[in-house]
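Mind having a look at this structure? Questions to follow.
Of the protein chains in this complex, all but one are displayed in their positions.
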Amino acid sequence: MYLADYTWPELESYFDEKSLAIVPIGSTEQHGVHLPEGTDHIIAEGLAREAATRADYLCTPTINIGVSSHHRQFPGTMWVDAPAFRSYVESLSRNLAYHGVDRIVYVNAHGGNVPHLREVGRRLYEDEVAYAIEWMWDESIPELVTELFEQNGPHAGPKETSMVWYLTENVRAEQLEEAKETGCVDLADVQTHQNGARTFYDAVGNAETGSFGDPSDASKEKGEQLFDAACAQLVELCEWIHSQEFDELMPAGPVSNASAAE
Amino acid sequence: MYLADYTWPELESYFDEKSLAIVPIGSTEQHGVHLPEGTDHIIAEGLAREAATRADYLCTPTINIGVSSHHRQFPGTMWVDAPAFRSYVESLSRNLAYHGVDRIVYVNAHGGNVPHLREVGRRLYEDEVAYAIEWMWDESIPELVTELFEQNGPHAGPKETSMVWYLTENVRAEQLEEAKETGCVDLADVQTHQNGARTFYDAVGNAETGSFGDPSDASKEKGEQLFDAACAQLVELCEWIHSQEFDELMPAGPVSNASAAE
Amino acid sequence: MYLADYTWPELESYFDEKSLAIVPIGSTEQHGVHLPEGTDHIIAEGLAREAATRADYLCTPTINIGVSSHHRQFPGTMWVDAPAFRSYVESLSRNLAYHGVDRIVYVNAHGGNVPHLREVGRRLYEDEVAYAIEWMWDESIPELVTELFEQNGPHAGPKETSMVWYLTENVRAEQLEEAKETGCVDLADVQTHQNGARTFYDAVGNAETGSFGDPSDASKEKGEQLFDAACAQLVELCEWIHSQEFDELMPAGPVSNASAAE
Amino acid sequence: MYLADYTWPELESYFDEKSLAIVPIGSTEQHGVHLPEGTDHIIAEGLAREAATRADYLCTPTINIGVSSHHRQFPGTMWVDAPAFRSYVESLSRNLAYHGVDRIVYVNAHGGNVPHLREVGRRLYEDEVAYAIEWMWDESIPELVTELFEQNGPHAGPKETSMVWYLTENVRAEQLEEAKETGCVDLADVQTHQNGARTFYDAVGNAETGSFGDPSDASKEKGEQLFDAACAQLVELCEWIHSQEFDELMPAGPVSNASAAE
Amino acid sequence: MYLADYTWPELESYFDEKSLAIVPIGSTEQHGVHLPEGTDHIIAEGLAREAATRADYLCTPTINIGVSSHHRQFPGTMWVDAPAFRSYVESLSRNLAYHGVDRIVYVNAHGGNVPHLREVGRRLYEDEVAYAIEWMWDESIPELVTELFEQNGPHAGPKETSMVWYLTENVRAEQLEEAKETGCVDLADVQTHQNGARTFYDAVGNAETGSFGDPSDASKEKGEQLFDAACAQLVELCEWIHSQEFDELMPAGPVSNASAAE
Partner (left out) sequence: MYLADYTWPELESYFDEKSLAIVPIGSTEQHGVHLPEGTDHIIAEGLAREAATRADYLCTPTINIGVSSHHRQFPGTMWVDAPAFRSYVESLSRNLAYHGVDRIVYVNAHGGNVPHLREVGRRLYEDEVAYAIEWMWDESIPELVTELFEQNGPHAGPKETSMVWYLTENVRAEQLEEAKETGCVDLADVQTHQNGARTFYDAVGNAETGSFGDPSDASKEKGEQLFDAACAQLVELCEWIHSQEFDELMPAGPVSNASAAE
């Protein structure tokens, strides 16, 4: 059920019955020479809308611009600063509670948003407003990802390329070889850490044209496989959250040694 | 040119040639018993994308959730608090400057966003980062609006109903009479001011089911007329802004009496 | 009853009986070549104090400096940034609640303050701390204003000139012709909008010496008429607000279709 | 020269010649059973306006409401929270720099504002925007204060009573004995510290009706003496600041041992 | 009882029995040519740990970096801006309440932290979260300080020198004469005020090498005396606070004249 498509009287019964909302969150940023800059929000929206339909949960409109300053050197990358992003997401999440929403799944397709969504989720959790968690599709199907691609790369690689292919066909197929040649195929080949410290601040420092992994290994068919598998995971996650008692999802009270030692 | 559809190398030349971006901004909120809650962002996005195509300017993805707490009593209305909205829009606008954007048109379709977009625009202007202004489609074609509708209503009335009809066909035609009967057809019939002070805080106080104006006067054809006319205005606006010298758009220096009196 | 003139034991009984406070808010900014920069706070304070006396409500001291950066190019204009203004007004308003004040009328005489006072009023309203609304004198007597002046102008025009004349006599009568000649007599003559978008950021862009309307049409007698009429409106407004039940002034609860459709 | 009384062309020459502004800052808060709640802003404004006239400097309108929550238990006390107060003062001070003001004297008559004005002054100083300092009248004439009053008390005592008497005659003379009997005449009689730590959070904890010192020792004549003496000090201060080179008023650069040891 | 040294089961009983925490707060900043930059946090920690041990209260780890920008010209001085300092201290203090702590003594050894700790303490007090007060050791033993030193100086003088000597022996004894010669021995010799206004923004303006008072008058023995005496005061303070009813420590309710006049 896509919130934006319905009138308020049509939505009313949803809130009478369910208290979960799915919020798609992506970014608009460079994705190599072969993928559109909307890649992350396209994927997030695609998965969120489909899972909501399959499992009959409410999906909200998408937050299209995220925390992506590490891709800013490439033309067109858009971003908001982290505090603005957190405030925006936190505010809309808290306000959903007016309608009785107390569980939120952030369907996120951009790694740069992760710590910020976790921080927002934690505040909602500690204030006992809602149980809100962040979900990234590829982390729900690690075996399939590994099985399908030799160099799966975290950004603009074959995973995302396949997904966009399946969802929109908006892939520059003729650029896949170029992407492979000028991008960073294997993270092991570049320096991302020094003595255990992460030194990687900007994508441009490690991938000349912005992609990581081997995009030439992508296909529309693999995209469909990934999409279906991830969607099934998301449905399961929503059902799991919805089946929990609210109190079970909320913080435990203080520990005491006496009780702990029993 | 829709930013999200292109790769970064494809976008690069745009920034070499032009420095204007069109940013669609709407809301997700109740629009009576007959319109989907996405009405405002659907309209903003529709106009922004079409004008960008017609006049070859860059259109960014849409900000779908705005400042709408005055509609919160109706199920499904989403909103962010004003400071969070301003920060989000200001941050993404400032960051566009990295790519050379120094003119922004906020194509806005929600009245509740207006003062906030003006405030953001003013900050960018006073800091001389960009000339950013807010544009609402119906204010660009007041004569046509008056000509087409007897009771044009500011929210969920025949203007918006016609536009959504044209853009998506997602209108509950069978609810139009109900909307008329239970909404506020004529603002003059309700108390919005007292001794000159605006007393109107929440839509629910004046329109039982949330619409203002006479939605039954809407049609898809009128929507097309409105859309085309407004789009033409937006194209003109962009061209006007683009044709100005940047310095002309920026603040004047201090006045001195001597110079003023000359 | 002017709060600043009384001792706390004298004020105590007011709070036992009434819960309304009148807060005058103005600005300190250029008002053309003929009016003092204090014009807006002089008018706000004059009206607020008189209405409080006539109707026996409490008037607080005046906030003299508002949101006026759009007049900054003229020497002497003072201003605070919008977030600082909102915080200051919100803080003092919330703290009035300690004494039982739950209704506030912001007697405002500066257009630039309007959206900010409405935002503050909305927060107090949504938090159910107080019903606070913004009132501008000239909007309470539109017919009289139109009747008295051909070109009434929104800033430093004949309305404000007449009021200041009546309240303080501090008008440069010998500059009225100069003001007319070098100011903007008719807003229709200047470009304030482009294709429906407001392009007007700074007063200096449209009025060489800062006034709008025809100040030469002003007189002390007209000032008296305006003052009396507006004061009567303000008294009525206060009485109306005071006569309402607090719950009636506060937000309604969520709408449900069932109840709405009854 | 009182800024609010003049037109912008009249003010222009001031900024051509001088770069100092005097900003009166007070509070609106209980001052015992005998003094009006406006006491602090009346005194600040009185001194600032007179010194500006005597020495031909620019005086701005007054900030009437300050940081006074420690007097909130007494009816009518108004206050803003400290961060809002600092932001408001800092913002208007920074904006004065637009007109060339680079020296500001905060003529303050409320002890509760002191640390906040110093914090704001420090920020302006460290950012090299302006040299802004806080001045309290009674600290400029300690000998006279001691000479005139046996129990001079920091709040609503004979100092302030005398000043208000001289400036406005708005003193409840018949309440002075009551004030003495029910207030705190000698701070040494109450517990304000414990083992060196200040335990004094609210005035009500130490003075039943809110005054400190012996107000019955006040007179209009003493008020005149205090006013004249303090005014002379303020004039001297302004002249001293104005006579300094701006660079001399601004922070020194880093120290080096070599240079220090020379 | 030093919190950091114990396991959580060992700490549990403390919170069952007591609700007071001692929080040492210092700074890291220049202390003349003879003292280490850690002087203030060394002293704060030394006193807090010892008093906690003597009287069996809980001492938390130390906040080592405070508000010291006025010493920044000297190499190595560290500082945080005032708002960041206040937020950090306020946050950790509020969070202590989770464990039942409702009384806090900030054992502070840096004058620059004082107004900020008082502001934080006031917020906790007004919100009725905790009774938190700031304590500076030398203000608890003014007679002893005066007795021991002729020129006791507020910063890096003989008081602090003696304390550091006693606590760490980390004093450059051979630099004491140099410190005396190049520092500011007597504040009366330098200009810190002008016409009653504090003009003193940076230490470097008044003390060439950063110390105030006569450090050559210090000794380890005097340090021991000071330490023991101050520690005894701190113990007494904690016991006094702990012995109060919580309600007694919290704000009184509104005053009414009737009750006050009884």
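Labels for the chains are A, B, C, D and E, by order of writing; each one numbers its residues from 1.
Everything that follows uses one rule, which is that a contact is a pair of C-beta atoms (placed from the backbone, for glycine too) under 8 Å apart; a residue touches a chain by one contact, two chains touch by 3 or more.
Computed from a predicted structure; not experimentally measured.
Chemist: Touching the left-out chain: which of A:19, A:39 or A:69?
Modeler: A:69
Chemist: Among E:87, E:146 or E:192, which one touches the chain that has been omitted from the display?
Modeler: E:87
Chemist: Using the document's definition of touch, tell me which of A:105, A:129, A:164 or A:184 contacts the absent chain.
Modeler: Checking the options A:105, A:129, A:164 or A:184, the one contacting the hidden chain is A:105.
Chemist: Please output the residues of chain E touching the missing chain, sorted low to high.
Modeler: 3-9, 11-12, 14-15, 28, 30-38, 41-42, 60-65, 69, 72, 74-81, 83-85, 87-88, 90-92, 95-96, 98-99, 170, 172, 175, 209-210
Chemist: Suppose we count only contacts with the excluded chain; which residues of chain A make the list?
Modeler: These residues of chain A touch the chain that is not shown: 33, 69-70, 72-75, 82-83, 105, 115, 118-119, 121-122, 125-126, 133-142, 182, 194-199, 201-202, 204-205, 208-210, 233-234, 236-237, 240-241, 251-257, 260-261.
Here is the rule we use: only the chains that are shown with their structure count from here on.
Chemist: Cα centroid separation between chain A and chain D, in whole Å?
Modeler: Each chain's C-alpha centroid was found; their separation is 55 Å.
Chemist: Residues of chain C that touch two or more other chains: which are they?
Modeler: If we look for residues of chain C contacting two or more partner chains, we find 8-9, 12, 33, 69, 72, 74-75, 83, 98-99, 209-210, 254-257, 260-261.
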